[in-house]
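One chain of protein is taken out of this complex; the other chains stay put.
Chain nomenclature is as follows: A and B, assigned in order of appearance, with residue numbering initiated at 1 for each chain independently.
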Amino acid sequence: MARGLGRYILIRALMIIPMILILYTIVFFFLRILPGNPILAVVGTKNIPPEQLKHLEHLAGLDKPLYVQYFDYLWKMLHGDLGVTLASPMGKPVSSYIALRLPATIELTIFAFTVSVLLGIATGVLGAIRKGTKTDTAMRVYSIVAYTLFIPWFGMMLQYLFGVKLHWLPTSGRIDPSITSFHPITGLYILDSIIQGNWTALGSVLEHLILPSLTLGIVLSGAYTRLVRNNLVDVLSQDFVRAYKARGVPDRKVLLYALKNAFIPVVTLMGLQFAILLGGAVLTETTFNWPGMGTFIMDRISYRDYNSIQGAVIVFAFFVGVISLIVDVIYALLDPRVEY
Amino acid sequence: MMVIEGFVKLLRERKPGRGLFIFGFSIVLIVILMAIFAPWIAPHNPTEISADVFQPPSWKHPMGTNNLGQDVFSRIIWGSRVILYVVAVATTLSIVIGVPLGLLSGYRGGKIDRVLSMVMDSIYSFPSLILAIVIAVVLGPSPINTAVAISFVYVPTYFRMVRGQTLSLKGQLFVEAARALGVKDWETMKKYILPNVLPTVLVVFTLSVADAILTEAGLSFLGLSVTPPTPDWGYDLRVGQPFLLDGYWWLAFFPGVMIMLLAMGFAMIGEAINERLSLGTR
Partner (left out) sequence: MGMLLEVRNLSVYYYTLSGVVKGAEGVSFNVEEGEWITFVGESGSGKSTVAHAVMNLVPSPGKVVSGEVIFEGRDILKLSKEELRQIRGKEMTMVFQDPMTSLDPLRTIGDQMIEAMTVHGVPEDEARERAKELLQRVNLPPDRLDYYPHQLSGGQRQRVSIAIAMAFRPKLLIADEPTTALDVIVQDSIMDLLDDMKAEGTSIYFVTHDISLAVERSDRIAVMYAGKLVELGTVEQIVENPLHPYTKALIEAVPDLWSERPVKAIPGYPPDLRNPPKGCRFHPRCPLAKAGLCDTEEPELREVERYHLVACHFPGGAKDE
């Protein structure tokens, strides 16, 4: 069985590669093919001596023909080199910036994901077991409202309520800047503060995580509500649920078994939702001044630093691929009907 | 025709979807009317700067004024044009590109199908907002460019649905019969498969319009859609954010609420139609 699983994972892993390639190609096409000299776009209309311009272009690798640039970058990518920044500052390796920003996004994403799944399951189960009642309708309304909330607006409203009016929670950043005793190690501040035993820092980090995670998490939970509710209703009407009851299995256990059955398609949804999660993270980070990949991309846009943007996109593509692989494997492990 | 009949039936029956549909439809209708009649119903010039900055909502300015003294209410009314325009163009483009490609891919199969599917799946599984951001940045800020960026991201959605439907229809007898009679491929796709695929397209449309609205709002919030002083909900929301923390809530509140209401309106319509269609098959 284990050998089959290994092969299953390998095949799925191989499928990620074409996906990353395709996305890289698309982004490369858009960023490079379009007219305009990126260096000039950054430096502006300032009169710049041609030798310096040539030098900068060479640094950025822009003096080579396009197809060479394409494969060059690809080759470097495989070695973890995502090129260098094109502007402000110039020439720094993109990967070093990403290493700084990525953990912030990961932390936010994990928390938001947890919130969305827990909320989604809770509301979905509630709607299913009270099927047809006002509670059920309320859950349906919840799911539509949550799903269509505009993240920045929702985040702002939460900021206003909890930050401005009630003064309960902070509204931006990852940690109270006055805590100078904190030093990031991995970039995952929660982990870092625990490792250092810095409890004040931990408290501040958690505080700062609440509003952004809630914002993103609530909005994403809407999709889960619907799926969980509909699946659970379907499963509850299936024969084996009645068969369990007919055998004298207690109701609580029956509900649990039904949930396990209903949960499996939800796992697949989690994989799809991840992409939405990342997109939502960009908006959340911008709203809460969260120093993650989202704000990184937006920053780099204003500097026309296309290299950085390209690198960030590739990192995103990689993560999306990896997550969908993990989801596939979890699904195969949960459902005995899947063969591997 | 069947679609219109369906709508009328929906309104008549006392099914649970009815409330949703009416509510959603009303919102959307109001916004559309707002957009059409903007020049007549907006009380002030939305781009006119004045000294009356940060006025809270009042009779003269029902939604207050912003940091430039512009009337928020008028900006809301005029802002509806941008968002509806962009989403309409984007959706049309997505359908015009995605549906024929889906038909082709599903019907012909083979290499074309494999390549197209792989490309479409890659785009589909990638965060749509991020991809749209990249495209929008490159093309430059203008409503039509935003529309193109958004349409790119939704092509795979239509492609996949249509391809799936085409695949299942392909195996049905009436298609085989047409082929046996010697009907050319293109004819078959147009006459036999397309009409059966359209209901699916409608469903996908209703489900993705709400999404497209939020994507457009996202792009304009990030400053990638229109240039000032064009009134735009997303952009105004962004401008209003810093002032929110100072207590001037109406700059950000109203644009944001409108975005949400419009998306919600479409989502409710989509829900109701979806329910109707699936109840019909049960």
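The rule we apply is simple: contacts are C-beta pairs under 8 Å (C-beta built on N, C-alpha and C of every residue); 3 or more make two chains touch, one makes a residue touch a chain.
Bear in mind that the values here come from a model prediction, so they are computed numbers and not experimental data.
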For the chain not depicted, the shown chains it touches: A
Hidden partner chain, touching residue among A:65, A:80 or A:336: A:336
Sole contact to the chain not displayed, among A:6, A:132 or A:173: A:132
Sites on chain A contacted by the missing partner chain, in the whole complex: 131-132, 237-240, 242-251, 257, 260-261, 264, 334-337
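Methods note: only the chains that are shown with their structure count from here on.
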List of chain B residues in touch with chain A within their complex: 16, 20, 118-119, 121-123, 125-131, 133-135, 137-139, 210, 214, 217-218, 221-222, 224, 237-238, 241, 244-245, 247, 249, 252-253, 255-257, 259-260, 263-264, 267-268, 271
Of chain A, residues touching chain B in the complex: 18-19, 22-23, 26-27, 30-31, 34, 137, 140, 144-145, 147-154, 156-157, 159-160, 163-164, 171, 272, 275-280, 282-283, 286-287, 297-298, 301, 309, 313, 316-317, 320, 324
